[in-house]
Every structure is written in structure tokens, then in C-alpha cells.
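Complex shown without one protein chain; remaining protein chains in place.
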Amino acid sequence: MTATLLIEQLLNGLQFGTMLFLMAAGLTLVFGVMGLINLAHGSLYMVGAFAAATAAAATGNFLFALVAALAAAALAGALMEMLVLRRLYRRDHLDQVLATFALILIFSEGTRWVFGSFPLYLDVPKALAGTVRIGSLSYPAYRLAIIVIGVTTAIGLWALINRTRLGVQIRAGEADREMIAALGIDIARLYTIVFALGAALAGLAGALIGPIQSVQVGMGEPVLIMAFVVVVIGGIGSIKGALAGAILVGVTDTLGRFLLPVLLGTVMEPSAATAVGSALASMSIYILMALILVWRPTGLMGS
Amino acid sequence: MPDPILKITGLEKSFGALKATSGVTLDLFPGEIHALIGPNGAGKSTLIKQIVGEIPQDAGTIAFEGQAIDHLDAADRARIGLARTFQVSQIAPELSALKNVMLAVEARQGRVFRFFRPVSRDLALTDAAMAFLYDAGLGERATMRAADLSHGERRQLEFAMALAMKPRVFLMDEPMAGLSPDGSKRMTAFLSDLRRTAPILLVEHDMEAVFALADRISVLVYGRVIATGTVAEIRANPDVRTAYLGDEAA
Amino acid sequence: MKTLLDLKGVTAFYGASQALFGVDLDVAEGEVVALMGRNGMGKTTTVRTVSALLRPREGAITFAGHATRGMAIHRVARLGIGLVPEGRRCFAPLSVEENLTAAARASDRPGGWTQTRVEALFPRLAERRSQRASTLSGGEQQMLAIGRALMTNPRLLVLDEATEGLAPVVRQEIWAAIHQLKGDLAILVIDKTLKELRQVADRCFLIERGRTVWTGEPAALTPELTDRYLGV
Amino acid sequence: MTRESLLNIAVLAGFLAVAIIASLSGQPYLVTLATKAVILGLAGVGLNLALGYGGLVSFGHAAFFGIGGYAAGILASAAQNYEPLMTWPMELAGTTSMPIIWATAVIAAGLIALPIGALSLRTGGVHFIMITLAFAQMIYYFAISWPAYGGEDGLSIYVRNSLGALDTMDPLTFFLIAFALLLLVLALTFMATRARFGLALAMARQNPLRLTSMGVRPFRVRLAAFVLSAMAVALAGALYADLNRFVSPSMLSWQISGELIVLVILGGVGRPLGPVIGAAIFVLLEAWLGHLTDYWQLPLGLVLLLVVLFARGGVIGLLTGRNANA
Partner (left out) sequence: APLKVGFISTLSGGGAGLGIDARDGFLLALKQAGDAGSEITVITEDDQQKPEIGVQLADKMIQSDKVDILTGIIFSNIALAVVPAAVKQDKFYLSVNAGPSQLAGKGCDPNYFNVAYQNDNQHEAMGEYSNTLGYKNAFILAPNYPAGKDSLNGFKRFYKGELAGENYVKLGQTDFAAEIAQIKASGADSVFFFLPGGMGISFIKQFSNAGTGLPMMGPGFSFDQDVLPAVGDAALGAHNAAQWSPDLDNPANKAFVEAFEAEYKRLPSVYASQGYDTALLILSAQAKADIADHDAYHAALKAADFPTVRGSFRFGNNQHPIQNFYAREVVKRDDGVVTNKIVGTAFEDHVDAYAAECPMK
């Protein structure tokens, strides 16, 4: 194993992490700030990816595809909030679970109805195709771009929530919705905005991931689970925590897949090591989450 | 003089730079009401939380009937006989007032892991709970969901639960708060008798009640006990007047 | 004086159980009105209907000339009602400063409330500026709740048990503050200390079992009345 | 008698009637569907103890469902292949006897739920949801990659396990076995939630701080609820394995945890028969809509959505109003 390989794997972990962050950021906003468990967040990710693929097919322009993804996901999110979720804030979390589960079914089958059962095509934009040389390492430019976008979004979002009056009002609304309304703030509109923002982030993640993964129905749920893991590791409602959690999960998952078989190879025969190692790697992020929660029951930056 | 039932020595607790309690030494004798007064944020509730084991102290020791109880957790301390009322009512909102109190009775008996007999048919439980509700002035509201009680009624429920624990010591955090004038009057009369059942450490801002009830008063300011004495002594203490009482000393 | 708030024959329910059976209440501009009654008689419920937190079943509520029935909570608040609710309800995870910022609304009249002015009224809040509201002492939270309501620059301040749990000196400060505010804005106050209420109120309303049973100036509050309706 | 208890009796009687009539009129598949609903309902009743009464939203109960299933699968396949289950430290043979399998499933799940519960209960709320998911996922991936019991391919039982002289392959007989177990577990949970334990559990859910101050550790009460709930779910898992004569890791997947939660909410959280009604509706919709269109999950989603929006307290809530169990 060389240092270059290790660095490359760390970059891979970082990229995977920032991608997860975009998903987790929307979730943690909606989840921590609005107190809403949104299982259908993965559907918004799917909506973003499908919108991007459709727009790219029609125009051949990736930037346009990104805009389409953001718009479609934000719109879907706003509609979801206004038509369904708005009625559920005062209810038990469990009602939200059932409603958003129903929304997953509706979005998935709806998408399949419109786009068919076969995956769609979305390619890396020309400008970001190919690799970039960093020292002795050549790394896909597109993955680097995802890292940059992810980190920038993280900073912007953190500032929005912690440094603006809008952010303060949103958090106040989470603490006591009725009270913030009694102070004259239109919490309903505020929540629609927040939800659409979270949805747009999920859509962005879907669009960004489209060129390197499969754009297909059901693509959202595995990522959703990972994003929940991230949110919980990071501490609910904390943007900083989501970023830290995302990178931790990304790096653990990537290094686990890479290092565990190697490490086990030193104590058992190679083919068994590969099998056991990869089994352990599949479990690694869950083990990580369990350890963190046992150690800090509210996550890294939770209160 | 008898031995104190509760004896607190040199208790310290800091939140970051803030000293919430600082070298607090205090005791409570059988049969007495010892009032603890002091400005808002002086550390009274924090002190109670430390006594019941909800937050661990940084230093100092708490002794109950001569035994240090520092190693016991909150549930253990409740079981040996420390009952507390909360400054903000702590109730099970979806249960009826009666069931809230029944649970306190059940917990006192230490029989929680019983899976078969329905509680509603357990007359020993319901009757006892009912009696405590009447003591607290809430008998008529027994079957109402606790969530539907008014603020003052919840305070009464809070109090009924403490009674139901039949503790050796009461630690009461502002029991008068939220009660209407007539409620306060009744509560004052009730507490006055209650001290014979078990002594009371009473945190209260209602001076009328404190002056009527307290055998001794300690004054906590910025986490320190600045004075302990009889009602008359405290009323006359100029430091206490400026720090706390203002013109209510009169 | 011009009437600011007016309730006529208001009834209200919690689910199936009726809490108000016909409350009449009015507050004029700049006036201090005390709402009195025993525990569970419907004082808080009345105030909740004023703030639209609870929809009245029957009756009319007007504020500053607007009928508020059916209006959204935040719209009613923006008409100029600043609520200090029972139990304080500070935004627990937010700092003191953030609690104030969240509520801030520019005044349409000169000399509006700002964070500086609130901190001048309650210096303790300045000391605790960046502390989370959940860790404030009870009294500190109460000050914060009042400060927060003032930050909305209301025309009517509604104080539901605002001195509960406060040390006597602070309580005196708050009463002093109410005296100071008097005239500047109208105040509807619920409290258990009759002595103070009598000094500050222009008029009193007694309610029992969800009905207004008596209205008048504090001086007219005879011992028979207080004994009958307040138990003292 | 309250409306809810009338409804409960009607539902149980309805189940029995449907199964018997279907069986008499030569529609064995309907009996199978009813059996499936009963088994999922049983799992839901188990989950409801933690989720509804204890407020412990476990997103990992598939682990116990699957453990129950694998207990049945492993014991039965060992017996059918005449291979010992283990040879060390002592030789243990498999079995096809249902009672032994049930006991094994229940005990195994209880033993595994104990550490999982103890660790998970250090957290609360959403963290609890996720940490239970984490443990279930670990078990899931373990089952997929562990070759001994078929991995992802699963394990076939071929012939249903036996209960005395009964012909368990007969759909109605098997239905009745499952139904009897459902009644038993229902009765037990009903009693437990009304007994002292239930009161303490309600307080642990609604106000743990108060419970502590009364001298009872919420942790123990919750842990007991979690473990009992896992045991009931494992029993359902063992039956489910027998229903399908097959177990695989998909029984351990998070989708199953999710579906169990959905059943409970659909029927009515914290209502004794909520999960049973939820399971019946879910199974019916699945079977019926699946016929109508390839895109059957779309109408299913819409139905579920309408239920949440317009039926507070699930379907039972819709039919009987607010929970009277104050």
C-alpha cells in the first residue's frame, strides 16, 4: 500500500462524505429545525436526479440540468409541505413516519409511471470530465467539484441558520411553534421555505450524483438511510454536526472497504479475509454509529 | 436537639464559570420547615437538584439520617425517602390525575414489575391515590386527563404526587407558584400540618407563606448561604432586605 | 378613551369540554386591566382566545377595530398584541439574545423597544445574553418572556402570571416596570397578588366558571366580592 | 362496553369467520392471506408494546422478526437434513416441533434484545430510532454474508414444522395455530399494559423525570418493554418462516422494520388491536391492488396518506374516536 493510494482513498471518503452531507443537510434542517421526520427526503433526491437527467437530455447543458433539479426538487418539496406535512406538525412523529412513507410509494411509483422502469442517462459535464493531477495522484475532476460544492454549501447553510434572523426564527419555531406565531411571525410560510430549501439540497445531491451513479427509481432510499445515520451521528439539527458526521461516515465506509480485507488478510487466508472483511465493511458505519451513540447519546454536536 | 435528618456540607456546583452553588452548608431537622429563599438564579433549584441526585455535585457531601448518600442515584434517593416537587409541574399528560397519583403510590410500594392484575381493580391503590388527591384539593378532577388541567390544578397534582410518596423529607420547589390566593392560603395551612409528618425544605418566593410557615430561613445569594435564622432575624437582616426582600420585609 | 380590545359573549371549548361560557372584557388604549379569578376559572383560556391561540366558539373579539375571529395567529399578533404566556415558554435551545431577536419587530411609533432598552429594563438579561434559555433560572426566564413580548412593540401587553416565581425585589421591579409602561401601552394582567393589582389596575374583571361576573374599579372591589370570587 | 372493545371483538371474530368460510368454500389462498395478516398483526402487537405503550420507536424490530424466522429455519433444516445443530460444547440436534422452535425463537430474541436494548436506551427519541436500526442492519449484513445458512439465498424448510398430531400444512389448521398465539399474546399485552407495569411504562414514556423522582428507573421499565416486545415479534417471525416454509435475510431488512411500524400506525398506535387491524388492511390492499395495476404502490400510498391525514389515531381512531385510556 502506498501513500498515494491512501490519500486517494481519503479523498474518496471525503467526496462520498460531502455528497452525503448534501442529503443530510436537508434532512437535519427539516428534522432538527422543524421537528419533522421526513422519510420522503430520498424521493426528493430522486426527483432531482430525474429532473437533471431529463433536462440534460433535452438541452445537453449540465448547468441547466442542475437548475432544473434544484427547481423541481424545491417545488416538489414545497408542494409536499403545503399539501401534506403542514397538517402533521402538531401530530405525533409517528404520523409523520406513516405519511412520508406513503409519499415514498407515491413518488417512486409516480416516477416509474412517467419515466418507465429503466434507469436514465446523465453524463459528467464536459468541463469536469477527466482527471486532475495532484502530485503523483490523478483524481477525477468531477469528484473534486462535488467536494467543493459540498463544503461551500455547508458554510453557507451554517451561516444562514446561525447568523441570520431567519435562522433564529426557524429555530425558535422548532422550540415552540405556537409561541413564535403568537409573536407575529408567519411560521407556516417560514416552514415552507425551509422545507423547500432542504428539498432543493436533496435535489442538488441527486443531480450531482446522477452522472456517476444510476438514475433510477428507488435510488433514494439507501442514501436516505445513510443520511439518517449521518444526521444522528452529527447531532440532530446541527449543520456542523452533519458535515462532521458525513465526512466521518464517508471516510469510515471507504477506508473500511479498503483496509478491512487487507488487515484481516494478515490473520487469515486471503479469500476468507476478503469475504469477512467486506462483510464487516458493510456493517462498519452502523458499528460506528452505535459506538458514537453509546458514547455520546445525542451525537457528536447534539445537545 | 435531635440529629438533623438531612445534612448538607460544603456543596459546590459550577456551570462553566458560573458558581451555581458555592460551599452550601445546610441542615433540616425532624418536624421543621426550613425555608430557602434568595434571588432568582441564586441556585435554589440547583441545590434541590443536587440533593435529589438529578445533577451531581462537584464537591461537598449530602447526608441523610447520618449516612452519606452521594453515591446513590436519583431513583435510589427517592426510594429512601426524598420526595421533591418540581418548580415546573412534571406530570404524565395523557394519564388521568388519579393514575398519576396511583403511580406514585405504586412506586412507593416498590412493586412496579407486576404484569397481570389491572390497576383499576386494585382498590388499595385507587383509594390511597384518591385520598391524596383530596388532600391536594384536586379530588373533583380525579378522572380528568392531566393535560386538561389548568396551570394551578397541575400544581396541585404535582403536590399530590409528592404526598403519595410518603417520604421522610419533602423538598419543595415553589409549591405556591401558580396557585390563586385562596389556593395559597389552603396550601399554607396544609403545609403547616405536614411538617409533623415529614420535615420540609421549602423554596418559595411567596413571602407571606414563608413568614407564616418557616421555623428557620436560609438565604441563598449567588450560590452562597448569606444568612440562616428565624423569621424575625431574617426580616431584620439588612443584607437580605437589599438582596432579596426589598420593601416586602415590612 | 378609545377601546382597543373588546370581547363580547365569548365561549370556548377544549375538545368537548367547555371552558368559557360567556366572557365580556374590554381594554382601552393605554389602560391597565386586571383579570382575576380562582384557579381553573378560565383566565388563561380568555387570554388564549385574545391571541387566537384558541378559537372562540361564539361571541366577538375585536382588536384595534379588526374582528380577529378566524384570523391566523401571527396576523392577530401583528395587530399589536404582545403575549407573555403562562409558563413563560421561552425558546429553550436559543440564547437570550436570540430569543429577543426572534421576536423583534420594528415599531410603527417612535421610541420603540430594542434589545438595548429591554436590557436596560432587566439588566440580568444583559449578563446572560448568550446563555441558553433552558438553563436560565425561573425568574430570568420570566424576564426574558416579558422582554421578548416587548420586542414586538405591542399596543397591548398581555401578562399571564408574569410575576410567578419571582423574588420579591424582582417582582417589585416588574410592577415598577408595569407602572412605567402604563399609558404607553395597554396592559391586560393576570396575577395572584391582589395588593399590586389594585395599585396598578384601572379596572378589574372577575371571572368565575368561564363567565365575567363583575367589572369595576379596584376601589370598588369589596371584601365580599374578593371572598366570594377569589377566596380571600 | 366501549366502542373500541366492541370493534376489537368484531375484528377478531371477523378474522375467524373469514378463514373458516374461505376454507370451507375452497379458497385456501384467502386463508393464507388471513394467516399472513394474523402473523404480521402479532408482530405489530409485539412492536406496539415498545412503540405505542413505551414510546420506544424501534426501527430495528426486523432483527427480532428475522431471529425468530432463523430460529425456525435453522432448527428445522438441521432436523430435516439429520445434521446436528452443533457438536460443541455439546451435541444438539435440530427439531421440527413448533413449541420448541417457538421457545427457542422467543428466548434467543430476548437474549439478543437485552444488550441491544440496554445500549440503545442510553439514547432517546430519534437517536433511539437510528441506533436500533444500526443494530438491525449489522445483523442483516451478517446474515447476507455469512454462508452457513444460505446467505442472501436464504434457507428452505420445505415442510411446515409440526405441532402434535395436527396437519400443519392444512391452511386452516395453521391459521388457527397462529390465531391462537395472537390471542394469547394480545391477552398478555392487554393485561400488562393495564397492570402496574403498564402504568409505569406510560409514565416512563410521558415523563421519565417524574418517574425517576418517584424512585423508579425508567431505564428498567423501558428495557423490560423492549425485550418483551422483541420476544413477541420473534414468535411472529417463527410463524412467518413456517407460513412461507422459508427464511432469508430480507426478513431482517429495514424495510420490514418500516412495514411493521407502518402497520401499527395505520391501525392505531397504543391501541391493543391497532396492529391487527393495520395488518389486515395492509395485506388486503397489497393483494387487491397488486391485481389492478403494475403501479399498485401508487394507490397504496394514496390510501395510507388519506388515513394519516384524516384519521387521527389510525383506523381505530377513525372508527372509535380518541383513546379513552387516560
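Here the chain labels run A, B, C and D in written order, and each chain numbers its own residues starting at 1.
Everything that follows uses one rule, which is that a contact is a pair of C-beta atoms (placed from the backbone, for glycine too) under 8 Å apart; a residue touches a chain by one contact, two chains touch by 3 or more.
Remember, predicted model here, so these are calculated numbers, not experimental data.
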Which displayed chains does the hidden chain touch? A, D
If the hidden chain were put back, which of A:15, A:28 or A:96 would touch it? A:15
Which of D:122, D:245 or D:312 sits in contact with the chain that's absent? D:245
Name every residue on subunit A in touch with the hidden partner chain. 1-2, 4-5, 8-9, 12-13, 15-16, 19, 108-109, 112, 117-121, 123-124, 129-131, 138, 140, 142-143, 211-219, 222, 254-255, 257-258, 261, 270-271, 274-275, 278-279, 281-282
Touch residues of subunit D, complete complex, unshown partner: 27-30, 32-33, 36, 141, 144-145, 147, 150-154, 156, 158, 171, 240, 243-246, 248, 250-251, 290, 294-297
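Going forward, only the chains that are shown with their structure count from here on.
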If you average the Cα atoms of subunit B and of subunit C to get two centres, how far apart are those centres in Å? 29
On a C-alpha centroid basis, what's the spacing between subunit A and subunit C, in Å? 44
Residues of subunit B engaged with two or more neighbouring chains: none
Spell out, as numbers or ranges, the residues of subunit A touching 2 or more other chains. none
Subunit D-facing residues of subunit B, complex: 52, 54, 73-79, 83-84, 86, 90-96, 99-100, 102-104, 106-108, 110-120, 122, 125, 143-145, 161, 165
Given the complex with subunit A, which residues does subunit C contribute to the contact? 51, 53, 72-74, 77-78, 82-83, 85, 89, 91-94, 98-99, 101-105, 148-149, 152
Would you tell me which residues of subunit C are touching subunit B in their complex? 14, 17, 37-40, 44, 86-87, 124, 135-140, 142, 161, 164-172, 192-194, 230-232
